[in-house]
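One protein chain omitted, others in place.
Labels A, B and C are assigned to the chains in the order they are written; within every chain, residues are numbered from 1.
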Amino acid sequence: MAEEQKEAKPKKRMTATKAAASIGPMVKEFITGTLQARAEGKQKLAYTFIVCHHEEIFRAMDVVPIWTENFAGICGAKRDAERFLQRAESLGLSRSLCTYALCGIGFDQWREELGQMPPDAPWGGMVKPDFMISSGQILCDPRSKWYQASQQFMPDVPIYNIDLPYPLFQRDQDHREVLGYYHRYIVKQLRGLVAFLEEQTKKKMDYDRLRELVDLSDRTWNLIEETYDLRKAIPCPMGTGDAMNTMVPINFMMATQKAYDFFVELKKELEEKIARGEGEVENEKYRLMWGGGLPSWFALTDFNYFNSKGASFPVETTYRMVAPLKEMDLPETKDPIEHLAWRWLGYWTFWYDKARKRPGSEPDVERLINRIEEYKIDGVVMHEAFSCRTWHVGLIWQLHQLAKIYKPIPVYVVGKDGKKEKVYRELPSLILESDIIDITSYSEVDTRNKIDAFIETLESIRMNRAA
Amino acid sequence: MTKVVILKEEIIASVVGPTGPEQRRLANKVMEETLRKASLSFPQITYIVSTGYGRINVPFSDRQVTEVTCHARGIVHLFSGARTIIDIGGQDSKGIKIDASGKVVDFVMNDKCAAGSGRFIEVIADTLGIPLDQVGALSLQSSHPVKISNICTIWAQQEVVSSLAEGVPVADLLAGIHYSLADRIVRMVSRLRVEDLVILTGGGAKNKGLIKALSEQLNRSVLVPPNPLITGALGAALIGKEMVEKARKNKTPIETRERVFKEVEIL
Amino acid sequence: MELTQGKALSTVERLYQDYGFRARELKGQGEKIIGYVCSFVPLELIKASGAIPFRIRGNIFEPITKGDTLLETIVCPYYRSCFDLSVKDKYEFLSGVVIPHGCDSMVRSFSTWSYGLPYSYFHFVNIPTVCEESSFEFFEEELNTFRKSLEKFFGKTITDEELSRVIRIYNENREKVRALYELRKADPPLISGTELTMTLTAGSSLPIEEANDLFDQVVAEVKARGSSPLKKGPRILIDGACLDHIELIKLVEDLGGHVVADAICNGARDHFPKTDVTLPPIKALSQRYLDKVNCPKTYRANKAGTFEGDIANRFGDIGAYAKEFKAEGAILYVYKYCDPFGFEVPARKAYYQSLNLPMLHLEDIYSAGTMGQLRTRIQAFLEMIG
Partner (left out) sequence: MILTLGIDIGSAQSKGMLLGEEGPLNSFECASGVDFKRTALRIQEELLSRSGKSLDEIKRTVATGYGSKSVVFADDMRPDIVCLAKGISSLLPTVRTLIDVGDLYTKILRTDGNGQVHNFLLSGKCAGGSGRILQVIAKVLQIKVEDIGELSLKSKKRVEFSTGCAVFAESEAISRLSQEVTKEDLLAGLHRALAAQFNSLAERVGIEMDVAMTGGGAKDIGLVQSFSEIRKHPILVPPNPQMTAALGAAIIARESLTG
């Protein structure tokens, strides 16, 4: 095996909020927590994925989640993913596949081969789980294939694969017609998970506790919505760079009091900043939306670079894995599992009705349009990470469609006769191309070059804007 | 490079000549020279096997066999204990896995991107104006290899030029280039689960800097045949010899082409 | 090709080369043609609605151009080619397209297809990822949704009787495909791999009855050869996903090998499993497509608790084909960016090792331009096992 190669340590990203700065230690804490739990041996540990709406079940059963995507992201952010990616490649896995998964599989293979953590494993490493909960959902293939591939190196660790489909948006089909059987299926799948966990932990589910936890996460959802809405302020008090930190409690700490408290604090901090007129950047010139794509974890300082040019990011579509519950109109139920299933469907179909009303629209496009308006956005930035199709296919088309159906910006240009004439231009957009954790796909010079040119584009649109 | 090996029991003659745009004519030339060296006439050659990227462009060959098989054959002949072969040529690079009986059991190759082949070093050496046979030694003088951040040969070439202008010592650049190539090669061959003995062959094996970088990154020692350029041709000759012997034993006819040099006009 | 080509095989060749010409003719006669991709779309439903299912193909000789302007290049190259041809109006005769939940490439680009193409009918069929009681129930409902959507589009009820009749016709088709595969068992095979794949591909562009006739004719014509005019050579099994062209197989055969078996979507994976005619039709279809189409997309739990047991369970069918058709080597052919198959490469490698069957793994893009690079690898592999 190649001698381990570490990239130069990345520079620390400056955060705009204290809350975001406090995330690092929190992540470290829950990773150390898994190591400790393994050492104590009292709780069962499970590999699992984010965005499955099943944390409440985990926590109610006292099962400790090991977030495998999170660990891969940490390796990426520490610029220490390469050696694990190479391991995976040497097993025959293509770099074109989800590099989170590759990093995880490479790590698992190494740990199992050694019988202990690979040398210098980031933050102590990812412990061997008691079982793995994968998720065959319509969201992504790697979530169903990853653990199956890892199982090659730990065949005694069982997998439970919860299937969590949701109806895809189809223009001429009302999703309400099918929600019923989707819901029945998801409920059965989640009950299957409960049964699996009961068997593994030899404990019975405490449904009262589950109900409390579901209620807690519902309240957290609403609180997150309120908190993030504050970013509509001009200047914007917190940007996407910080949100890539504050996504941690949303995605890895749901159904904990800690997550709730975190957003109470963050909300207070943002309100104070707004009262002082303090923005993410000192002199806010452009308001941008991170309109698609997971970030390059090893290059979060690019957000600082944007900031240094007067660009702030009041909103992003990425990792905001909550939506306003009160607008979802979820059926009443006392059964927490049924509620989780409705919430799951409610989340994914959130933009469907709105999209159906606007010709040529589609939920993802609709979400862009709404956010552009609500947050007064001047330009859209997207990231196309080559290894993940889930969040990165469809972006070009969304921009195309946005240009087609969303109100264009009137600008003056020099016409054929040399005189100024008014034409209409679409909202400026920038697509960055790299990866989530594979640093070999990234070039800082290139990226910054593109950012420079994009900022100039924004400036020129502003200057030529016909009043 | 075009290489010719003439084999009886042992190698009678071998010649290495450049592969230019005019491959066929060159194959002729190198062949002629080898015959001269061996004091043989063309018709005296019983059987001819061609291999390599240009194997189909050898007008007088009786049979074409891939480099994978030929290199393996040649190396096993030289090192009976070989288990992993890394061949670094100017047109591609490959890893070949051999079992205890000397059979090829798996292989990987890269012929898509020049940055994973010996060409990478050739291009950089050319840019720096350093003869190819000196780059290896020079790179060994480096105490601080620089990291080459571009993968693409052409971008790396440009990077090297800029670094040079910034005063980075040539030796450090060269060392960086060698590590960068070795890294890509090791990544590729690690799919085979590398086992000892590891033999490095092809033109890349003439480069001490590359040998060092490879063995460091593989964490193993790497052996090199005395004349690494010709192992493919040697393997081809060995395969030819076996085929003839087998045919003679089974009394089946040996089909060969006419032993004449056809001048081929390309440009 | 050293094989004689009679009337049936030259029809096959024409249908293969000018893919879709028969469908275009039928459209001219007022028939409705519905395009589909992947092995997961229950064609029986389309047929029972009165339309003709037509498998959308890519073309490895055609550079992807227009498609790239709407779809990211991180979509699997085969699927990009299908999309590219569609936006270039190669399949203008279609009335609609059905796309199943086969893989991320399909799911994530559904919007792009449904807005980028002018067809009036689009439908997405969700396929469960697991194979359990609840997923069969769900899938039956999903199939009924598909049925309703077809009924609405064509203004025609699909009766259970009609569906049962169509299921039987499709089962016949699968038997005929089996008969074609039987011709591969001789050594050297009576039918070349190129001919067989061309025949199946041609079939996927025809109404099922015409495909059935054609397959009968091909079987008769090839049987009439008596003995194989081919030279003996290594017998190869091809494993992988969507392989809808003959170039790879031709390459193997040009280099002296014979493709005698496969585990690909356009081959055994799709064409072998039959539908149980004793069950109510929708139930039977849900079982066939979810359980019997052995695709890596469908998660099958490791019941054995050991890795060996797991791979035997997941890939047993491949081993059975290898044995039945006496394969001596396997080529695992996977496209770059293909998630379902890409993640299985290490396990499949281990499986072939457990069978003692040499395997060559090729990662490829969907382009005739790479065939030169594949040539050296395949030749070396044949030398290795030969």
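The rule is short, and it goes like this: a residue touches a chain if its C-beta (ideal position, glycine included) is under 8 Å from a C-beta of that chain, and two chains touch if they have at least 3 such contacts.
This structure is a prediction, so every number in the text was calculated from the model and none was measured.
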| item | value |
| --- | --- |
| Contact set of the excluded chain (shown chains only) | A, B, C |
| Per the touch definition above, residue among B:I12, B:L78, B:I151 or B:L197 touching the missing chain | B:I151 |
| Listed residues A:A121, A:L164, A:L210 or A:V411, member touching the removed chain | A:V411 |
| From B:L78, B:C113, B:L140 or B:L197, residue that would touch the chain that is not displayed | B:C113 |
| Chain B, residues in touch with the chain not shown (by the definition above) | 21, 23-24, 53-54, 57, 91, 111-115, 119, 123, 150-155, 158, 161-162, 164-165, 264, 266-267 |
| Touch list for chain C against the chain that is not drawn | 63-66, 68-69, 367-370 |
| Positions on chain A where the hidden chain makes contact | 396, 400, 403, 411-416, 418, 423, 425-426, 428-429, 431, 433, 443, 446, 449-450, 452-454, 456-457, 460-461, 463-464 |
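Keep this in mind: only the chains that are shown with their structure count from here on.
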| item | value |
| --- | --- |
| Distance from the mean Cα position of chain C to that of chain A, given in whole angstrom | 35 |
| Intercentroid distance (Cα basis), chain B paired with chain A, Å | 47 |
| Geometric centre distance via CA averages, chain C-chain B, whole Å | 40 |
| Multi-partner residues of chain A (at least 2 other chains) | 91-92 |
| Sequence positions of chain C contacting 2 or more other chains | none |
| Touch list for chain C against partner chain B, complex | 358, 373, 376-377, 379-381, 383-384 |
| Complex contacts: residues of chain A adjacent to chain C | 91-94, 96-98, 101, 134, 136-138, 140-142, 144-146, 148-149, 151-152, 155-156, 158-159, 161, 163, 165, 167-173, 177-178, 181-182, 184-185, 188-189, 192, 360, 362, 364, 384, 386-387, 389-390, 392-397, 400-401 |
| Residue ranges of chain C touching chain A (in the complex, touch as defined) | 69-72, 74-75, 101, 103-105, 107-112, 114-116, 122-124, 126, 128-130, 132, 134-135, 137-138, 141-142, 145, 149, 296-297, 299, 301-302, 305-307, 310, 334, 336-337, 339-340, 342-347, 349-350, 361, 363 |
